[in-house]
Every structure is written in C-alpha cells, then in structure tokens.
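Input: one structure, supplied below.
A single protein chain has been removed from this complex, and every other one stays in its place.
Chain lettering (A and B) follows the sequence in which the chains are written, and residue indices restart at 1 in each chain.
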Amino acid sequence: MKSAAEALKGFKKFSPKKLPVEEPLSPGHRACQGCGEVLALRQVMKALGHDTIVASATGCMEIITSSFPQSAWRVPWLHVAFENAAAVVSGIEAGYKALMRKGKIPEKKVTFVGMGGDGATADIGMQALSGALERGHNFIYLCFDNEAYMNTGIQRSSSTPYGASTTTSPAGKKSIGQSTWKKNMAAIAVAHGTPYVATCNPYYYLDLMNKAKKASLVEGPAYLHIYSPCPTGWRCNPEEALTTARLAVQTKVFPLYEVIDGKYVISRKITKPKPVSEYFAIQRRFRHLTEKDIAYIQQRIDEEYDKLLALAGETPGAEGEREET
Amino acid sequence: MAKETGMISWKELALGCAVTRPGSAADLKTGDWRSQRAVTDYEKCTKCGMCYMFCPDMVYSPKPDGFYEANMYYCKGCGICAKECPADAITMVEESV
Partner (left out) sequence: MGKRIGIEVSLAVSEAAKLANVDVISAYPITPQTHIVEHLSELVADGHLDAEFIPVESEHTAMSACIGAAATGARTFTSTCAQGLALMLEICYIGAALRLPIVMAMANRSLSGPISIWNDHGDLMMARDSGWVQIVAENGQEAFDLTIQAFRIAEDHRVLLPVIVNLDGFTLSHVIEPIEILSQEEVNKYLPPYKPKMWLDLKNPITMGPVGIPDVYTEAKKAQDEAMKNTKPVVIEAWNEFAKLFGRKYQPVESYKTEGADTLLVTMGSTSETAMTAIDQMRAAGRKVGLVRIRLYRPFPAEEFVTAIKGAKQIAVMDRALAFSGMETGPLATEIKAILYDQREKPYVWNFIAGLAGRDITVENFTEMADGVEAAAADKLPQGATWTNVRE
C-alpha cells in the first residue's frame, strides 16, 4: 500500500478562481441560520464530488438533511445509529471492495465517508472509530466538531473546550463550566497510524477543500477534524459564525495542521496571535470566565501550540502568518 | 400534496422508508424562515466569491460573468455573507411583512 506522501505526490490544489460548482449537498436543509457545521459539510462535499458514499451518525447533520420525505443528499447516504458511523462505513467499503473484486460490479474509484459530530466521534463513537482506523479501511472519517451534543440541546462532550458553559457543564457558583481540557482526537487518530490526519476550518475553505481532496486520494484511512461554529450552542450572533472560525485559528485555539504518515506539517503558522479573550468575547458560552480563568486558558493554549510546533519540527517566532498548503 | 409532506399510504413507501429522490430537500423554502434578507450592491462587488463559499444555504451561485447570483428561495437571513464580504457590498435588509 502506498504511503500517504506517495499518494499525494503532485497533488494539485483547488484554484480559488476555479472551484467545483457541484453541490452534492442540496439547499433546503433544516440547519439553523448561520450554521457553520453545514457550511463545512457543504465545502467538504464540493471538494469530494458525486462519486462519494456517506455513512452518517445521528446528529445535527443527519437530522437536518434527512427529515422524511426530504433529503438534502445527492449522493448515496446511509444513517444507522449514533455511535457507529465508522462501523457502517467499514461495511460499505468492504461491500464495495468484495463486489468489485468478485466482478459483480464494475471497478470504479469511490470515496467512502463516515461522518459524525464530536459526540458521535469522541464519545459514544470512539470504539467504532478506533476499530475502523486500526483495520485500515479505505475511507475518510469526518468529525464535525461543534464542541457539544448540539442536536440534543447543547450538552457537553469530551470535545467541549475548558471553561465553556453547556447544559450538562453549566457555569455556576461552583462550576467553571467544562472542567476538563478538550480531547485531542487528531492525536488519537495519529496514534492509530492513520496515514492522513488533518484539522480543518470552514473560514479557511481552500485549505479545508484541499485537505478533503487529499484525504480522498490517500489509501487507507484518513481523519479530518473540522471546526464547526454553532451560533445556537455557542450563543454568538449567526453572522459571526465565520468570525469565530477565523479567530479560533488566529488565537491558536484551533491550529490548522496535517499529519502525513505521522509527520506533522503546520498549515498556517500563527506568529502574531490574537489574545484568546477576543475569541471568547463574542461567544456567550464563555462570558462567565474571570480574568484569572482566561489567563490560565491563554497559558495552556500557548503551551499546546508550542508542543504542536515542536512536533512539526518548527520553532516559534518566525515572522508573519504563513500559508503552508 | 401528500408526497411533499410524506403523508402517504404505507403501500407507497419505498423499501425501508428510504428517500429515493436525491436532493428533494431543495423543495423546502427555507427563505420563509428569515426576518432579514441579503442584498448585494453589484457596483461594489469584486467577484471574490466569498459570499458563494460562505453561505451555509447555497444561496449564491456563480454566473458566467463572474458575479454571484442570489436565490432568495433559500436565504435564512443569517448575515454571514454581509459580515464577511470584504468589499462591504452586501447589506442585511429587514424583510418586509
């Protein structure tokens, strides 16, 4: 099996002037106004195109796109349950593989996608994801991270950031909100030896689309962790969905990088970061944080970012925001 | 009418209650949800395409002349395009009753 690096040799990036016009996801879906998650999904699907089969976990994206009798899906799509998107796509991939090898259907390049939210991926779906990654199925796993169980009403997940207020980790007299640091799903995917792992953000859509395309070219599993702004759950204005996305990267809260055959590559090195307080200021889920809380979080963010740079063999402190991909 | 709302006889349902018409959601007029609508001043527009790529509801689509046409059938009035337009060419206007 080719390494990811080999599969990606000569990769042609999307040109901003010639983006794919296809919309494998149709309008008329029932997402909230300003939903950053469905936007990210739309962008990924444009990058992947119509020769894609999607297995979706229960969650926002499943509910808003498949309320009978309507479907926003223009590609074959299967929803089974909440915790098993990775397991279902394993079966789809194996089915196609067997049928093609046995000559029952013509050979064709098909992209197999398993997708779920942070709940379906990092919590209830961890086992299925781990199994699918370990078995090395040829598929892309998309984690749309809106940082809580949004579809059921904003309950915390292991992906909820420290200090965020959710309904099951509410800020209160005796609580700072979420009391644990966000689980690093990308690192878990890397630990499985996943050939291609990347973090994505819908504000940086060219970067996102290039990464989605790369994921489809790599043989074996690929894992994309996609920052998905949720104005409803984060309690920001709908029009600021992409502002949060941009600030998340500029404050180093959500760094953009790839891990190709285990090698870390920073997509966008932030050398003049904005303070995390600016990111928090427009989201009411953080409004209870004190200056002391924010200072602690800032310190942690800085440390985590430096750790990431070290993994990529980069030193902090070169000038300017440089685009890597 | 019945087919649009899904209120059909059990005999007419597809196997396993599948939806067999791809993209049938495109029938739903999500534009009815909005209280404000996006209005583009094409004089200011620089054809950057950010409104097109940032709309969660696929309101904009590229035209041959390079501008992006807005289909108000779907616009939910979220305001992302107005906020992100680098040329300030888009304004959110109160939807008339």
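As a convention for this text, a residue touches a chain if its C-beta (ideal position, glycine included) is under 8 Å from a C-beta of that chain, and two chains touch if they have at least 3 such contacts.
Predicted model, so just to flag it, every value in this text is computed and none were measured.
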_For the chain left out of this view, which of B:22, B:49 or B:62 touches it?_
B:22
*Have a look at A:130, A:152, A:184 or A:237 and name the one touching the chain we're not showing.*
A:130
_Among A:9, A:102, A:272 or A:292, the residue in touch with the chain that has been omitted_ = A:102
*Could I get the residues of chain A that touch the absent chain, sorted low to high?*
50-51, 53, 55, 62-63, 66-69, 71, 73-81, 83-84, 87-99, 101-102, 104-105, 108, 110, 127-128, 130-131, 134-135
*Name every residue on chain B in touch with the hidden partner chain.*
5-11, 13-20, 22
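Criterion: only the chains that are shown with their structure count from here on.
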_Quick check: how many Å separate the C-alpha centres of chain A and chain B?_
23
*Can you check the complex and tell me which residues of chain B touch chain A?*
3-6, 17, 19, 21-30, 33-34, 49, 53-59, 61-62, 71, 73-74, 76-80, 82-84, 92
_For the complex, give me every residue of chain A touching chain B._
16, 19, 21, 23, 25-31, 33-36, 38-39, 42-43, 65-66, 68-75, 202, 205, 231, 237-243
